[in-house]
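The complex is shown incomplete by one protein chain, all other protein chains being positioned as in the whole.
And now, chain A:
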Amino acid sequence: MLTYLARIVLKMLVTFFAIVTLVFFATRLSGSPIDFVIGEGITQEDRALLTSYYGLDQSTWVQYRAFLASFADGQFGLSFVERRPVAEIVGERIWPSLQLLLSSVALTLALSLPLGILGAVYCKSWVGSAVMVVAFLGYAVPNFVLATFMILVFSYWLNWLPVVGNGSAWHFIMPTITMSGILIAGLTRFTRNAMLDVLGQDYMRTARAKGLSEQTVIFKHGLRNASITILSVIGLQIAGLAAAGSVVVEAIFAWPGIGDLLVRSAIVRDYPVLQFGVIAVSVAVLLINAVVDIAYAYADPRIRLGRA
């Protein structure tokens, strides 16, 4: 188990370094930020001055080392646009994003696990078919369409829900649904398939032969085994949500989170913020993966005890 944990940490460190490097070089490919910071009418001299002020005239290698060094002081450099430490700018965005992510994950799990189990246990009746239809519908509707539709109905027509910002609990409803929509559909289908696989296993027949109640058979013997496969997918899905889903949803609902910040910084080429924002999201993804790996070991004794 200790080796397993150590391997997870090592894997995280290597991936982190690769991401940091990739982010640095990828941002350099998008052009100079000076044009955006200053705008038109700038003289050649001022331009050169600014370029050297931000260190953009130095070789890429020197810039890269300065970039890595900026990690050391915990500020991660200054924003080109806001002239504030990057850590501060990104820091105040983390909590709103995390809140939205957590509420979406909670909604996803609360809906898709029961639905998936229901779909598997009643796979031969109309209940199972209904679950599948709902899941396919959820799959087919893109989240920006769902968001626009909800805004139209609940805000514009009925005037029940606020559209912009994160001021109250009401503000959470539409962004959360938008964010988890596709995830619920995907995870419901996956849970159903994983449960169907498990329901056909020999040990399920053994459990029934022991005279256990159907409830115990399905939840204790079935779900425990299915959770191993479900976990592997949940990790990927949530990570995807943290990385990509938040950008669209936060932009639509003007949610003051990291996704929103990333979009804004990309437009004005605010390198330091963009870089650190992407890195922050990547770290979130890495952490989620690590948690899933550990949960995986907890669920499956064959991994925990060091035999695949």
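The criterion applied here is as follows: a residue touches a chain if its C-beta (ideal position, glycine included) is under 8 Å from a C-beta of that chain, and two chains touch if they have at least 3 such contacts; residues count from 1.
By definition in this document, contacts and distances are computed from a predicted model.
Selecting from "Sarcosine oxidase, gamma subunit family", "Sulfurtransferase", "Cell division protein FtsX" or "Peptide ABC transporter ATPase", the unshown chain of this assembly corresponds to "Peptide ABC transporter ATPase" (UniProt protein name). Among A:6, A:127, A:140 or A:153, the one in contact with the hidden chain is A:6.
Of the candidate positions A:87, A:123 or A:212, contact with the unshown chain belongs to A:212. Seen across the whole complex, the unshown chain contacts chain A at 3, 6-7, 10, 201-203, 205-214, 216, 220-221, 224-225, 228, 299-302, 305, 307.
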